[in-house]
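The complex is shown incomplete by one protein chain, all other protein chains being positioned as in the whole.
Note that the chains take the letters A, B and C in the order they are written out, and that residue 1 is the start of every chain.
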Amino acid sequence: MQQAIAEHVPSGAMVLLGSQLEQMIPFSAGHELIRQGRRDLTLVGPISDILFDQMIGAGCVSRVMAAWVGNVSAGLGHCLRRAVEQNIPRAVQMVDYSNFTLALGLHAGAMGVPFMPTYSTMGSDLLKKNGNLREFPSPVNEEKLIAVRALRPDVAVIHAQRADAQGNTHLWGNLGVAVDGARASRKVIVVAEEIVAPEIISSDPNRTLIPGFLVSAVVHEPWGAHPSPVQGYYGRDHAYFSQYHEQSRKLEDFEAWLKRWVLGVADRRAYVEQLGACRSESLGVKEHAYSAPADFGF
Amino acid sequence: MQQAIAEHVPSGAMVLLGSQLEQMIPFSAGHELIRQGRRDLTLVGPISDILFDQMIGAGCVSRVMAAWVGNVSAGLGHCLRRAVEQNIPRAVQMVDYSNFTLALGLHAGAMGVPFMPTYSTMGSDLLKKNGNLREFPSPVNEEKLIAVRALRPDVAVIHAQRADAQGNTHLWGNLGVAVDGARASRKVIVVAEEIVAPEIISSDPNRTLIPGFLVSAVVHEPWGAHPSPVQGYYGRDHAYFSQYHEQSRKLEDFEAWLKRWVLGVADRRAYVEQLGACRSESLGVKEHAYSAPADFGF
Amino acid sequence: MPARPEPSGLGELMVAAASREIRDGELVFVGMRLPMLAFVVAKRTHAPGAIGLYENGIIRETPAAELLYTMADPPNLLGATFCGQMLDVMGLLQQGRVDVGFLGAAEVDRFGNLNTTWGHREGKITRLPGSGGACDIACLSRRTVVLLEHDRKRLVERVAHITSPGFGSGDGWRRAQGLPARSGPSAVITTMGVLRFTSDGEAFLASIHPGVRVEDVLSRTDWTLRVADDLTETSAPTAAELAVMREIDPDRFWTKQR
Partner (left out) sequence: MPARPEPSGLGELMVAAASREIRDGELVFVGMRLPMLAFVVAKRTHAPGAIGLYENGIIRETPAAELLYTMADPPNLLGATFCGQMLDVMGLLQQGRVDVGFLGAAEVDRFGNLNTTWGHREGKITRLPGSGGACDIACLSRRTVVLLEHDRKRLVERVAHITSPGFGSGDGWRRAQGLPARSGPSAVITTMGVLRFTSDGEAFLASIHPGVRVEDVLSRTDWTLRVADDLTETSAPTAAELAVMREIDPDRFWTKQR
């Protein structure tokens, strides 16, 4: 992970994180960005369940292009509020989207066109304030529509269940904006719970959502998404989200939290050790539920 | 099948067939439309590997909206030529698309917007002659783009490997325009090789490409796609396509072919019996190749 | 399932009221938080045929077996009918197929416009989480149901920022913006009652919760709230509704909050 982040994500980069919403959030990548002291990042994502809040609190971020930033089960993001309301630790510019319009921006990028049309955001102040949303007359009828400008992040970090060494990636569960996000981005870092043989991937080509030729780096990082869930690998650590909510309310508490869980740990392995065996055991899969096979034979 | 076609596909309807290109072409549905004597159909599909040619030859069709109509492994479609060049058995209007622009028309329909933007067909005579392709200025930059008008077929007939009784459908292999085609259409008829328990479908929700609430009828029709292939069920009957090419060259030969393989058989079961056990055996799966499981447990 | 259910709390009353906004067989765009529980209650009581769409890309015909803290919790994926991309479900929404969508809000105004982006406290601007899918649902679903706490700071004459459009400034406004004909706010379920909307898009008090007085509702609303001539009392959760809530959420994670 250190190497992938060092090579592919410079300060000032536009980075897509959290493409699968509350599932498979690449916390380990975000924490490595904090440890490597990145600055002036533009964070892109539909919703962010505390990772953006942590990176904002750590001072890595100068701009956020998102639909929702906070703590999904607990509420507000305290670091976001401090940054936007009091410029602590630094000012952050908010470019407010809705989930759909953010997804359409990435879809336009993935399809190689300058925009996508929609009816959403009409009459809202998102439309008034976000320069990447613009009203225009439909070229095929009398309606007016909203053009969502294409988004092309510099890097997308996608957490997935499994990938092969070339980066051909199997992803399942709710996909959010991961597929378009990977294609729209100039580089893709895949963080996988498991690295598998190419034969596993090609045994089910319909589950390959990111072809390897789009991928710049593949990182094998078990538990890399904790405290968010990875279907089939571990559940959501609800208590961790509530604890973060309390421990980020005051600035000094957040700084202590950051030292304890990010700056004070060398890498994900150390993080998982600190989490403790019984915590990770309690989050592990209790009952497997395997997909019915599909036959690709002839 | 008789009932589904009788209830949902009247003469004059706009019907999407062959959404997965050379895989899983719903021949049994097309042949039932011929037997029930439909007229003035508008056929929609990216490419058609002899099914459109057969329906045109049978006189069911007044308009074709497609990118390619013929016989993929053998060449031209003789019935298409007779219809367009000599109005035999009747005139057919051709609305020429490219594969991409047809797919974008269905995508616009599926997304609920009046058009989709593209750079394709610029400078081509498809753009000049197809009224559903129109140049317009990009609302977000100085470029010009092509607007592909949304397509909303009355009915999509989709052949699939398996579905449950509610029409929740598992589809794998190359998907072509099946997903957008089903969503863009007002009604969907699913023709499945197997009807399975809902638990099979929900064991792998990522393979559900058509949710049941979009489906008007589910038809259990083994071998319903012959002579086209169904991955995991049977292969492509190359000889059948070559034979059709020869037997449709002359009008009287085509009429004999039509009587033998369509009008002269009551339903798909009778068709398969006529095909013969050794033919179907030779097309059956010789070596199964099952997908690696995905764990949806927690 | 307790024989004599303990008296229901306000949260349970709101969840029950929300679940009744779902009709059997409808396509429901299920929002974050309380609505996730309301959908399960509806599915397991009066609306077994309802289908749930989640903005992260999930479609469910069966309710999740366990409490959901977020819509991407593993129990919401296991046994789902469909898992795919956000655009898959947003496309169905934009096609006009979704009957009802649920939203939370920090502020709602006289015409049902919602603000979840910029708040204010002691004259200072405060930052809220933002739209999420709320703006999309408010624009594109046929009916929209909002849940929030009843308080002068939250039920305001005019929201400072329209995150999710309601009826704007009243009659005809949505069409003038270009929004779909069949769309707009249907109900606002607060901690004191249920507001509905007149044909000209203004909110009025349609029912009050048991034990709440109309004058208290009016005094805790920032504008002169109209009251229905046929004002009713919000009916309390049934034993069946409570049984589902307490089975799924025994610790009252969602229903205790208010």
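Here is the rule we go by: a residue touches a chain if its C-beta (ideal position, glycine included) is under 8 Å from a C-beta of that chain, and two chains touch if they have at least 3 such contacts.
Worth saying up front: this structure is predicted, and the values here are computed from it rather than measured.
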item: Omitted chain's touching partners, listed by label; value: A, B
item: Candidates B:Q36, B:S120, B:Q247 or B:S280 - the one touching the absent chain; value: B:S120
item: Contact partner of the left-out chain, one of B:S98, B:N168, B:S185 or B:S248; value: B:S98
item: Contacting the left-out chain in the complete assembly, out of A:A29, A:V61 or A:A110; value: A:A110
item: Residue among B:S11, B:S73 or B:S282 touching the omitted chain; value: B:S73
item: Where the missing chain touches subunit B, by residue; value: 20-23, 46-47, 49, 66-70, 72-73, 75-77, 80-81, 84-85, 94, 96-101, 103-104, 107, 118-126, 135, 143-145, 172-180, 229, 231, 235-236, 238, 241, 289
item: Residue numbers in subunit A that touch the chain omitted from display; value: 110-113, 166, 168, 183, 201-202, 205-206, 208, 211-213, 296-298
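Following the convention adopted for this analysis, only the chains that are shown with their structure count from here on.
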item: Chain whose average C-alpha position is farthest from subunit C's own; value: B
item: Centre-most chain [mean C-alpha coordinates]; value: A
item: Centre-of-Cα separation between subunit C and subunit B, whole angstrom; value: 41
item: Separation of subunit A from subunit C, taking each centre as the mean of its C-alpha atoms, in whole Å; value: 27
item: Contacts with 2+ other chains: residues of subunit A; value: 118-119, 143, 145, 172-173, 175, 229, 231, 235, 289
item: Set of subunit C residues in contact with two or more other chains; value: 58, 74, 77-78, 83-84, 87, 93-94
